[in-house]
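One chain of protein is taken out of this complex; the other chains stay put.
For reference, chains read A and B in written order, and residue numbers begin at 1 within each chain.
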Amino acid sequence: MTEELHPVRLVVNETAYDIRVPARRLLSDALRQDLGLTGTHVGCEHGVCGACTILVDGKPMRSCLLFAVSAVGVEITTVEGLTNADGSLGPVQQAFAECHGLQCGFCTPGFLTTITAGLRDNPDPTHDEAREMIAGNLCRCTGYQNIVKAVERAAVLGAES
Amino acid sequence: MTTKLVGTPVQRVEDQRFLRGQGRYVDDIANDPSTLHAAVLRSPHAHARIIDIDVDEVLDLEGVHAVWTHDDLAGPMAEPLPLLIPHPSLTHGRTQYALAKDEVNYVGEAIAFVVADDRYVAEDAVGRIRVSYEFLPPVVGIDAARAATHLVHDDVPGNIGARMEQHNGDAPAAIAAAPHRLELDLTIERSACTPLEGRGTVARWDPDVNRLQVWSSTQTSTGVRAAVAVKMGLDLGQVDVITPDVGGGFGVKINHPWPEELLVPMAARALGRTVKFTEDRREHFISSAHERGQVQHIEVGFDDDGRLLGLDVMFWHDHGAYTPYGLIVPIITSTQLLGPYKPGAYRVVFESLYTNTVMVTPYRGAGRPQGCYAMERTMDAIAQFLGKDRAEVRAINFIQPDEFPYDHGLIFQDGRELEYDSGDYPASLVKLKALVGWDEFPAYKAEMAAAGRQVGIGLACYVEGTGVGPYEGAHVHIETSGKVKVATGLTTQGQGHATVFAQLVADELGVKHEDVEVVTGDTRRMPYAVGTFASRAAVMSGSAIHLAARRAKEKVLRIAAEALEADEKDLQIVDGVVSVKGSPGSAIDLGTVSVLSNPLRYAFDEASKAATQFSVGDPGKPPVAEGEEPGLEGRDFYSPERATFASGMHAVVVETDPETAEITILKYAVVHDCGNLINPMIVEGQIHGGVAQGVGGALYERMAYDESGQLLNASFMDFLMPYVTEVPDGIDIDHLETPSPLNPLGVKGAGEAGVIPSAAVFAAAIEDAEGIPIIAMPISPSDLFHLRQIHAKEPS
Partner (left out) sequence: MKPAPFAYTRPGSLAEALATLAGDPDAKVLAGGQSLVPLLSMRLAAPSALVDINGLPDLDGVTVTASGVRVAALARHADVLASAEAAAVQPLLAMALANVAHPTIRNRGTTVGSLVHADAAAEMPVVLSLLGGSVDAASTAGTRTIPAAELYVGPLQSSLRHDEVAVSAFFPALAPGAGVAFEEITRRQGDYALCGVAALVDGASVKVGYLSVSDVPTVVDLSGIPVEEMGEAALAHLEPADDIHATADYRAHLVRVLTTRVVRSAYDDARGRR
């Protein structure tokens, strides 16, 4: 039995992609394999680690808990979409570089998207709010210390820009 | 002089890719629809004989290309996987097959390998394989292994893979004669590395040149290369192994070859297609390695001051179903247990035991956390017994700064003597006490108690043998552009090697940091290497790179001296330009030196014209001088006599909730001595990560096996890796820099330090808060609640 393919239009980082995928194709796999946007990483495929977090209409969601067929009619932002138009690092990315907020880099895209949305909603977080902002993402390398600093630094960079 | 970069917090060069989503991890390689994907049928039973495997329904499935079971393997591929580190005491070493032959010994053991158009279809196919089993009784946990009512392997009596003893002096006699004696029985449970990226392998066979290219998320590309070549009957020269970006390792990726690291290349060659295996999270829990599980019995004799007179340790180490990595973990426990102390007479005996659970191979710390736990619990027990300050009892047992090198009279994990090279433990303790407020703590505790709050403090000390051999190498190539290309063979999993190794080269060669590009873990660039483990990268590859850069520099100076008609002694290199000191007009850039280093017949551009035969060279001499080679390169290896010993001390203040038994971390302090710091920012990052992993191991993570050998928490839902909300808000760090005399950089390893004292330091702090002996780790609120109940009934 050949699996039925569904035509899907995904709008990612302001670009529309028309693909044909089986119903069961996870959005994380569609982004990575069908669109070639491998910046979104898959760490657990059960919604706990947060590495695959993307923005759906600006809100952080787990791309491993969405089906590509169901992600129609929304604007998706992945880590590749966080860079400035001139190719330079966006404020959250820049803050991570300055604060050593990443080591192996695997969980990083999920943090970057989550924090981007978090700072949009709360541009000047307190220290506790900065910690809370990243409370749903797992990192095994950094012990989170410098990620918290990066949130605070990104808020400063964001305010300056 | 160019500003020195070693010792400064240079920002990481690799971050530019990672932050843009341009990292290349193994699952990002060969990311196109023609790549085939593999899935593995894994045993659902902990112990069973395989009666029959029926794969008939699999190949009918559209999109399935092939399925293999052990019956389909031939030659070396059908033999057991290698036992990587043999040891005379490992009398009953056993390893699994790439695909199980006749018997399975843990839930998760690979049985069949399917290759299909995509991973979805491959998993559909796995679901169609029918296996008939004859169930065998599972052996789960150290108690069951010791009881040996049932055996994991029929031909391993008592489930004992190894029994090993080392001693220095007559510990039982010393203890018997000591003024005071204590006995302790301790346990520590399993945890695991759980990097955010699991294992993964991609392979492509090129039939035109009969060569294999393999990408693997490994900590040793040269190890994988040798294993693949042996198992597939290929010459080493036919196999390239490239380690791309790796999403964390922490030890689990040093074991090799994993079955998939062989099966993927085998399938790629058989099918003539690129094949990829990406381990999923459940697979990582049940088929990659665990660590830590031990039961320990300690007898100690000491004097009125708490000075150790004799220490006699027996422990039982759960190594799971197989022993591919030999006895490394228990040997490290048995030797590194001694920490910064002089034990008096010492004897240690361990048994390394089989169980029907996932195998045990090193996890960050690699046996040291267990050893530190045994020793530091003992120190606390002595202090408690004598009514002395816990820091004071430790201090009286320290090896003193003037006693280095200090030989413990034992053999370490590398087969070399356990001889500490340098350190200053008393100075570290002074720093730690100041950092955590040790002397002020009793007043704080009383103040908190008055407010109805329970707090406790603990400290733990460790020594870590880092930078073990046998060697690492490096190749430094100065291109005609003046850019410097560096290769070393060990691999990178987030340690920032591209940054720190470039710092070393920039300093040694006198070039800009941004002009240095470092490649690790690519056997095409450096085929001689060992791997990344035992906090050895900075020590081993760092030293090799430093030496290779020095060789390149020597050649630069020889060529430049000739070109500038100056004495080598008068030359300096600043920002990639060689000049005569004091006469800045007399200068030549490194790119030109590189051009001159390679006598040419043909010119390709303006620069290379300068090296052609009618432009340079003394017609009376050979174009390449005797003893020289063309090209501006330096290559060298570093192979130390023995490991270098880093050290440190942690302290933690915890609060325990009198009602709910929840445990909260109020303060965490680290004093750390890894010799000279190459990049303090990166060293601190390593400590942060280690501490967080330690918090996980002490308070949250365990491998919950039921008695049938099922792992009940094989997901991130139930294996409680800490989020930011569970780790300390701030870690206070102070460094001591006691250089190692063993290597040219004076460095010691830093990667594992953060995790070593965790079980010990949390046990101590909780014990202090509660007044209840803590002898089993990790500890959860539920565990603490029950301890309170037991001790309320039977006050100790």
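In the analysis below, a contact is a pair of C-beta atoms (placed from the backbone, for glycine too) under 8 Å apart; a residue touches a chain by one contact, two chains touch by 3 or more.
Worth saying up front: this structure is predicted, and the values here are computed from it rather than measured.
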Left-out chain, listing which of the shown chains it touches: A, B
Residue, one of A:3, A:75 or A:152, that touches the chain absent here: A:3
Missing-chain contacts mapped onto chain A: 3-4, 6, 22-24, 26, 29, 45-47, 50, 53, 56, 59-62, 64-67, 69-70, 72-73, 114, 135-136
Positions on chain B contacted by the hidden chain, ascending: 119-120, 123-124, 127, 280-282, 659-662, 700, 702, 704, 712-713, 717-718, 720, 722-723, 725-726, 780-782, 785-786, 789
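We take it that only the chains that are shown with their structure count from here on.
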Rounded Å distance between chain A and chain B, as computed from the means of their C-alpha atoms: 29
Interfacial residue positions of chain A with respect to chain B in the complex: 1-2, 22, 24-25, 32-33, 36-46, 48-49, 51, 78-80, 83, 89, 93, 96-98, 100, 102-109, 112, 127, 131-132, 134-148
Chain A partner contacts - residues on chain B that touch it in the complex: 9, 11-12, 14-25, 27-28, 31, 33, 62, 118, 120, 193-197, 245-248, 250, 280-281, 493-496, 681-682, 684-685, 687-693, 715-717, 721, 723-725, 727, 729-731, 754
